[in-house]
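Note that this complex is displayed minus one protein chain, with the remaining chains in position.
== chain A ==
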């Protein structure tokens, strides 16, 4: 029989058993950081909590968070829970300001993460017959190397192309028959455009089957565009250096949310303001705990990424929880008339309305006035003013229902707002308070 799951025992583990497994691992990890890491012990003491207070998963919410700032206390080796000699690799985060976050891996950590990746690649349909062109940056960044090890473990032939030199990327694809690519979505779009310009036919000259895209936010429309242009299945992957890099969250063929391997990570979603768990299905900040990491375990890490749980059982049969693809950062949250709002909420409303293009901008001004500028779709314009007014009213009403605040909606010409790729600024706050 054809193998459907890389590790069926774990991937199909009933949720009750999965939770028992998590509790056991959490108890161990909490004890370890308390005993071995002075900074964690201090944090536990400040909250008056001890490892033995963790009797059920419910109790875990009383344990301290780890924030980005904690990673810089006793920097760079302070959070190690084992002697430095156990560590075999250093990765750093792509910190945009100041010192980079330093993350250490033991041999065990490297192969544990590789196993998660192998599992995820297999889930997407990849086998040892595939050829993966890895066009992420090799080096301090986790993106390329961690994926590399996972793909190798699965027996995939890897072309360690690294990023850039698009002419050569395309040559490699043609010459060696690359079937899978791993890159950022914006680069995939660029590569696809160049392939088109060269008159090469995806499916014939270029035989890609799958694209693994991650490391920057992008829209569902862009995914579809890349899928059409390259004739591939695009799988979203989510990861962050602090949690070992890629392989934390991965889409299955259902492409409806990302599974998080819960035997390796404990997942929470909290209100970024209060740190309390959000209500079922609400958007909040993703909080992750490493369950298997030996050298540098991190508990309740505030990722600053916004998402929500998808509770319905996945058609793929895997029991591990899914999260919505993170599109925004908790730092993007803003408050209007006392209501917490995330740009992601606005975005998901807009994406569901016909006639709207993908770019938008939120402007806050005066005394708590909120203006949402929305690009109209070129094809939607038929010359009638009523149609536009109706669209404006529909957007206003849908937004009001979603965020409890009635914004002023302004329709603008397509192509006039900053594009939604990369790190475009979505919210402009001009309020005078």
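Please note the rule applied: a contact is a pair of C-beta atoms (placed from the backbone, for glycine too) under 8 Å apart; a residue touches a chain by one contact, two chains touch by 3 or more; residues count from 1.
Going forward, contacts and distances are computed from a predicted model.
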item	value
Protein that the absent chain corresponds to, by UniProt name, given "Acetolactate synthase", "Branched-chain amino acid ABC transporter permease", "FAD-binding protein" or "Zinc protease"	"Acetolactate synthase"
Of A:8, A:281, A:352 or A:415, the residue in touch with the unshown chain	A:415
Which residue of A:14, A:98 or A:383 touches the chain not shown here	A:383
Contact footprint on chain A, counting only the chain that is left out	376, 378, 381-385, 388-389, 410-416
